[in-house]
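Right, I'll just put the structure down here and ask away after.
One chain of protein is taken out of this complex; the other chains stay put.
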Amino acid sequence: MIDLSVNIAGVRLKNPVLTASGCFSYGEEASEIYDISRLGGIVTKSLTYLPREGHPPPKVVETDSGMLNAIGLSNVGIDKFIFEKLPFLRQFDTACIVSIAGSRVEEYVKMTERLAECDGIAAIEANISCPNVDEGGLEFGAYREPAGRVIAEIKRRAKQPVIAKLSPNVTDIVEIAKSVVANGADAISLINTLVGTVIDIEKRSFKLSNKCGGLSGPAIRPVALAMVYKVANTVKVPVIGMGGIMTASDAVQFMLAGASAVEVGTACFIDPMAPLKIIDGLRDYLARHHEKSVKDIIGKVRRS
Amino acid sequence: MIDLSVNIAGVRLKNPVLTASGCFSYGEEASEIYDISRLGGIVTKSLTYLPREGHPPPKVVETDSGMLNAIGLSNVGIDKFIFEKLPFLRQFDTACIVSIAGSRVEEYVKMTERLAECDGIAAIEANISCPNVDEGGLEFGAYREPAGRVIAEIKRRAKQPVIAKLSPNVTDIVEIAKSVVANGADAISLINTLVGTVIDIEKRSFKLSNKCGGLSGPAIRPVALAMVYKVANTVKVPVIGMGGIMTASDAVQFMLAGASAVEVGTACFIDPMAPLKIIDGLRDYLARHHEKSVKDIIGKVRRS
Amino acid sequence: MFDAGDIATAAKPGQFIQVKTSDDCFPLWPRPFSIHDADPVTAHLTIMFRIYGSGTAQMAARRPGELMHLFGPLGNGFPAVDGNLDVILAAGGIGLPPLYFLAKDAVEKGLSPHKMTFIAGAKSKLELLNEARLFELGLRPVICTDDGTAGRRGTVVDVLEQELAPRQKVTVYACGPNAMLREVDLLLARGNLSGFLSLEALMPCGYGICSGCAVRVHPPADRGPTDDRCDYHLKRVCIEGPVFSAGEVMWD
Partner (left out) sequence: MFDAGDIATAAKPGQFIQVKTSDDCFPLWPRPFSIHDADPVTAHLTIMFRIYGSGTAQMAARRPGELMHLFGPLGNGFPAVDGNLDVILAAGGIGLPPLYFLAKDAVEKGLSPHKMTFIAGAKSKLELLNEARLFELGLRPVICTDDGTAGRRGTVVDVLEQELAPRQKVTVYACGPNAMLREVDLLLARGNLSGFLSLEALMPCGYGICSGCAVRVHPPADRGPTDDRCDYHLKRVCIEGPVFSAGEVMWD
């Protein structure tokens, strides 16, 4: 028996494969296709306090080995999530991680307080890649200071462990990681999408209504892996890696680099069964390498 | 007759297609394949003061729609360049842009002084993506201050226009761009490669001898395009765009985003004729759109 | 045609499948195709496609017997045809396959082919899809081309307008490029007629998890405040569509 379970900030995951925020909605659609209890965990679409429609179409564009999205945080809002989505998710035996996003520290705080009253939430993932309207629209996650501050405020109210999800669009991700950990983050997840765009040369206009979007998928995997490696080698808290993970072999790369778990995003679009195939492939890899526990490969890439 | 010529910091290019640094060596190899005078310009491999061997193999790895390189600035050094490579390049009717790189401001300065004595150099491209050993190994291009400082020092000695080549591994590329322009850069080129890595899961080691490398190719095009758009919309100096340009249609995207010229890197590996095909395709695009001059499409993407 | 197991058994007219055209990551997304025909007995599933870009080119290069990754059936599908009303099916270009399936289903359920008017149009003769199967159903399709190279000269919308004129109670089922559907929608609004439109959209996932395919619709009256104060509501074409009721969509 190979032990696939891992521990993230006190939360036991039956396996290290989670679905990434914004790439699984609130689980309902996938639950019609397979038993989502088989997943290590689910990260919900990022919630805002009030519901959001998000940007008008076109919201996505395909790129070479990747895609851009400018969904604009379409979500049902914290209330509807708590009353309609959470009870649904509670039926499943998988870790439910709630992603929250806001343009003001205040918003994160209010959501954390609401979530503190709820059962069945394994952890909160704070998506700090949103424009911080109080400080001129730059991402919270772009600078050490605001990143640390918003995590500290969340942490103060949170009843559940807090995972800080980092943006890759920074000069020194290790600095940001240290800052959120110093401010209480129980774990770190990375990476969110890279900023990118595509232009329609016939229409001479941007292909996305929002001009720029976030790049995800296999194209960004090398960038994500380098960042995960650097962060996991610096901070003491567990790291959840993501960015272009399509197969078990990709997931193994992230775990060897130091991730204690992985999130699968874009791959869920291409193949709904991708997360399950990754779990199975992970087990096969461990068997082939005579490993008894997935924990034994975390961070095991040779450094020389 | 469609006019393909553009003007970059006083340098007239017969067409806006250059070959990127490190992706054309010093022109000799390609000159055996086609007449390199047809190019708008050539950017040499980045030179250091003394020659460099570079990192040991493995130096490259293929990724999804991209590649990582950790060449480690293999180059012949400034002396050999001036005595052996430059005389060769002078034979061709194309703009010769010399790329320089250093770990100390001092090195950039010494090279600029040497180049100031030389004929046949259209411009200097300062690659500031190298680790700045005086300030703890972080890239010169990573922060506003050192980026501006090194450009100012180069500019003080340069007889040729100075193009500052920016690194994309930053939180706010517009800040860096403003800083180098404030310090005298006559033009800006971007982007250099994104930091990334790949792990061999069977050997549990990095695929590159240097662990991390630089990601280039189609995978990074959306990221490059977004940065070019932002920078070109902020600074007054001409911008040279690059990153994953494989076809004329890619080149047009960059020019619509605001680039006055483009550099072709990784595409030269895949198809030696790529730069010429891009020039031809650009002409076709302009003809199809009834444009008389390529200058008329620069920055012409609709903003709404 | 695919050997498609359960997909063929479950398929309803107006639904679609996602086809992964390559085994690697180029192109990355699967491509959506309407179900043109499905035989629950043989498990054969038929789609009809035009070569458009790289994904469809890859599909065309496949040889019989090769395996492809299919996923479906997806989407809401058309509501069953109401035999009490006149029915017009309006297919522009590649909109024909699902409407054929809808017509066939209706005929199989006992509707007389004479109660259905089937308009099949394209830009020109070359782009017209093979309509032989429509005749086999007993339909007498009205063929039209924008340039008049085959059938009536005029767009599907032109012909639809002519066909609608003499009628009072009629339901329109339309599928084609969004630009055509927009025109059809305006036409129906003017005549206060009911109808169903099957939309096109880019579809990263096809099953509702990415929001990438969303289309603007009129916000429901009871929506309440939103963070981004949008004057529109978004619906996902893949799961809340691809079939929308006339009047539902906010066209650009």
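When the chains are written out, they are named A, B and C in that same order, and each has its own residue count from 1.
Heads up, the rule we're going with is that a contact is a pair of C-beta atoms (placed from the backbone, for glycine too) under 8 Å apart; a residue touches a chain by one contact, two chains touch by 3 or more.
The model shown is predicted, which means the values in this text are computed figures rather than measured ones.
**Student:** What are the shown chains that the omitted chain is in contact with?
**Tutor:** When the full complex is considered, the omitted chain touches A, B, C.
**Student:** Out of B:106, B:145 or B:271, which residue would touch the omitted chain in the full complex?
**Tutor:** Of all options in B:106, B:145 or B:271, contact with the hidden chain holds for B:271.
**Student:** Write down which of B:35, B:62 or B:202 is the residue touching the left-out chain.
**Tutor:** Only one of B:35, B:62 or B:202 touches the chain omitted from view, namely B:62.
**Student:** Contact with the hidden chain only, please: which subunit C residues?
**Tutor:** Counting over the whole complex, subunit C touches the hidden chain at residues 22, 24-26, 54.
**Student:** Which parts of subunit B are in contact with the chain that was left out?
**Tutor:** Looking at subunit B, the ones touching the missing chain are residues 22-25, 28-30, 33, 48-54, 56-67, 69, 71-72, 74, 77, 217-218, 246, 266, 268-272.
**Student:** Considering the whole complex rather than only what is displayed, give the residues of subunit A touching the chain that is not shown.
**Tutor:** Given the touch definition above, subunit A has residues 64-65 touching the missing chain.
Just so it is clear, only the chains that are shown with their structure count from here on.
**Student:** Which neighbours does subunit B have in common with subunit C?
**Tutor:** A
**Student:** Compute the centre of every chain as the mean of its C-alpha atoms, then state which one is farthest from the centre of subunit C.
**Tutor:** It is B.
**Student:** Nearest chain to the global Cα centroid?
**Tutor:** If we average C-alpha coordinates per chain, A lands closest to the whole-structure average.
**Student:** Centroid of subunit B to centroid of subunit C, CA atoms only: how many Å?
**Tutor:** Spacing between the chain centres: roughly 47 Å.
**Student:** Centroid of subunit A to centroid of subunit B, CA atoms only: how many Å?
**Tutor:** Here subunit A and subunit B have centroids separated by 34 Å.
**Student:** Going by the contact rule already set, what residues in subunit A reach two or more other chains?
**Tutor:** Within subunit A, residues 63-66, 218 contact more than one other chain.
**Student:** Send over the residues of subunit C in touch with two or more other chains.
**Tutor:** 25-26 - these are the residues of subunit C that touch more than one other chain.
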